[in-house]
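Would you mind keeping the following structure in view while I ask a few things?
Every protein chain but one is kept in place in this view of the complex.
Right, subunit A next:
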């Protein structure tokens, strides 16, 4: 198993070196987004409105974190099932998204679209949220606070462990 450190945003040159099943230690900025945030992002794209962050240089993490206990940087954190986001993913790829992190397989269509746009899908292990929290440097609600765990959170991570699943 190769272990590769990546600093986000992912550079095209480094992306070329990646192989499926490589372990990645990811550092940089991630935006969480799950079902409800995907509905909103999709709606905004369709209406031609500017998105709250630049998709092209952002990594999306399919995640709804647990609340932050006092004295901690973040609460328990980890991936949700990516396949639920499949129906929104092609439009996001078309609009610049290149890095996704979640758990589980993607649909055949999304798998093909990921290759077509030269994007990458990482998985991280589900159900190891106390461990993953140790790799989070900061966690703040970025937008749509009313969505609670389904809001978009901006995370800064350092050596966040994941694996290349689809390239």
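Keep this in mind: a contact is a pair of C-beta atoms (placed from the backbone, for glycine too) under 8 Å apart; a residue touches a chain by one contact, two chains touch by 3 or more; residues count from 1.
As a convention for this text, contacts and distances are computed from a predicted model.
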*Could you tell me which of "C4-dicarboxylate ABC transporter", "Peptide/nickel transport system permease protein", "Fumarate hydratase" or "Putrescine-binding periplasmic protein" is the UniProt name of the chain missing from the displayed complex?*
"Fumarate hydratase"
*From A:125, A:143 or A:156, residue that would touch the chain that is not displayed*: A:125
*Based on the whole complex, identify which of A:83, A:143 or A:156 touches the chain you can't see.*
A:83
*asked:* Of the residues A:68, A:91, A:137 or A:156, I need the one that contacts the missing chain.
replied: A:68
_Touching the absent chain: which residues on subunit A qualify?_
1, 21, 23, 36, 63-69, 72, 75-78, 80-81, 83, 103-105, 123, 125-131, 133-134, 146, 148-150, 161, 163, 165
